[in-house]
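Shown below is the structure under consideration.
Showing chain A:
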Amino acid sequence: MVQPSFSHPRSDPSSSSTSTSPTAALDTFLDNQHQSYFEELYKSEAVCLCILRSLPPVCRHIILHNLWSHQPLRTIDIKSLLQMDIQVSLQDVDEVMRPAINRKILHPLLNKKSKMIYPSNDAFKKGLRNALTGLGTSNSFGVPFDREDDADIPDQQALETYGEDAFEGILKYMVSSGLGVGFPVARPQMEVLELLLISGLMVDPSDPSGQNPNLNRMTITSKGFQFLLEDRQTQLWEILMYYLTAKEANSERSAVVLSMFFSLGCMQLGQDYSASRSFPGALSALNDLAQYGFIYRPAPESDQFFPTHLATALCSGDAAATRGQDADEKRFLILETNYKIYAYTSNELEIAILNLFVDIRIRYPNLVVGKLDRKNVKSAMEKGISANQIISYLSSHAHPQMYNSPPPLLHPTIVDQLHLWDRERNRLKTEDTVMLEFFSKELFEDTEKEAKANAALQLSIPNQKFLFIEPQTKAAITEFVKERQTQLRSGF
Partner candidate 1 sequence: MAPPPPPVTDYKSYPKTTPPSVLLVILDIHPLSWSLLSSPPPAIPYPEHPAIDKAQATPMTLPDFVTLLMVFLNAHLASRWGNEVVIYGASAGRAKLLYPPPPNAVAGPSKPRPNTYHPFQLLDSRIEEGLKEMAAEEQDRLEHGDMKTLNQPPAMVSALTKALCFINRILPNNSNSAALVDPAATQDPSAPASNAPDKPETRILVINSTPGANVSTATSSNEQSNAEVNENGTSTNGNSQNGKGGQMRGGYVGLMNCVFAAQKAKVPIDVLSLPPPSIDASPPIFLQQAAHLTEGIYWQWNGRGGLLQYLHALYLPPPSLRHHPFAVPPQDAVGFRAVCFCHHKTLDIGFVCSVCLSIFCEPRPVCLMCKTRFPIKSIPTLKTLATYIEHIPIPDTVPPPPIPKGAKTHQQNENNKRERAKGATNGDASGTGGRGEPIEID
Partner candidate 2 sequence: MSADLVDDDFIDDDDIPGPSTRGKKGGASGSKSGKGKDAGRHAWEGEFKKSWDIVQEDEKGSLESAVESLLARGRRKRALMADTPLRRSIIRHMFIILDLSESMMDKDFRPTRFEVILGYLRSYVVEWFDQNPLGQIGIIIMRDRLSEVLVPMGGNPQEILSVLSDKRRLEPSGEPSLQNGLVMAKGGMSHLPTTSSLETLIIFSSISTADPDGPVTIHNVLEELVTNKIRTTILSLAGEIKICRQITERTGGKFGVSLDQDHFKDLMWETIPPPATTIQSHTPITMGVKNALSSANGLQKGGKTPVGDLMVMGFPIQLPLGGETLCSCHGLLKKGGYLCPRCSSKLCDVPTDCEVCGLMVVSSPHLARSFWFLFPVANYGVLPIEDVMNSSTSETCFGCDVEFPDASTIDEGVAQVEDGVSPTGRYRCAKCSNDFCADCDLYIHDTLHTCPGCAQ
């Protein structure tokens, strides 16, 4: 789901609590990695820096607080720093440091006196210290490319346009496959299409088995639609994580690739780097990234590459790419209480996304006028887009003008109506079941108890002595019923 980005002046706390950070995909990925994976990652200073920034502020500052100390962090230090009561349980302290422990930065340890200490990961500590002092040796911030001074290099604007075009091209391809009509789009390269298929964002409908899909005839899935509605940073990390998972599935080492992502995130927009010297271990991955617009290469086989803003904004942490000019461009929607939508944009992709759930009536060069109506919203919902996704899309793209009216940002009637439409679609809840009709109250009650204990019960209607159980538990329950029957009949 789209985060109602934190630069939201009046973000609704209830909605923000349900949303996730742009790096959610990364977080899930990292949470499933083992110690050795992190050991390898932390060899790169750039990774240490980015991981540090991804921690919650309190945790982050405790790490920094202890960075230059020779002793490991102790529970008692954390408690005194955080003004905790001395009686607070170890678990609570653990909970504060949990993100760091999960990232294997700290290893909680009971020392001899059964006091908890938190020694830091040596690789991380060294990496972070080197990042701050610039004394590292891993070239993780990128080796600049040696070029002639008068060489013609693209400026930042050009790089941004390049990156944006490349990535939006993929998104447009996805949208147009779903809309049927759409607009002329170039088909992305095969590797990209493969990733889209593997990730489940697109699927070949003519190949239900999934064994032999035709990459040229894929259409977007409901997961794909949800992907479209997310903000850029989330999309980027999701794509990268799909890429990484695919690598892992091919039993390739992904740590080097992941650490390259972080290095790219720490690079300077407009600067050119040498691929072979910066990422000797991940050259093929770097090539792949070029297809998504993360980097720009003047010549296909050149060693020189420029990271685009897609790459350099990767590690901008919770500030996301929502800052600056990029953010302003994304704020173009005005939604009125009469369901009319005015979108001040000429971006084909945004219009196509809007077209998913908005009945577009008028198109001017820089303005699209449409209406949120039942038909379009419901057809969007058929595609697997939920009301919550539409709402968060609308609010994250709200025009600054909309913040001038009293909160909430979107009028409650519209939000409610969207939820109602969503509900309408799901008026029937169906589940496979096995019904047991009883005539004996005693047997009914015993069976009900048994079914409940085994979490097999779906529904029980005592006055009609009906019992509905999960189909897969049918054998076990019948077994039980038969036993009980024999017992009861024999007069126990």
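Assume a contact is a pair of C-beta atoms (placed from the backbone, for glycine too) under 8 Å apart; a residue touches a chain by one contact, two chains touch by 3 or more; residues count from 1.
If you want to know what made the cut, all candidates are chains of the complex that A comes from, given by their letters.
A quick note: this is a predicted structure, and the numbers were derived from the prediction, not measured.
Looking at this complex, which candidate touches chain A: 1 or 2?
1
For chain A, which residues count as touching candidate 1 in their complex?
For chain A paired with candidate 1, touching residues are 6-9, 11, 45-46, 49, 52-53, 56-58, 60-61, 64-69, 71, 73-74, 76-77, 79-86, 88, 92, 95-96, 128, 130-144, 266-268, 271, 277-278, 315-319, 323.
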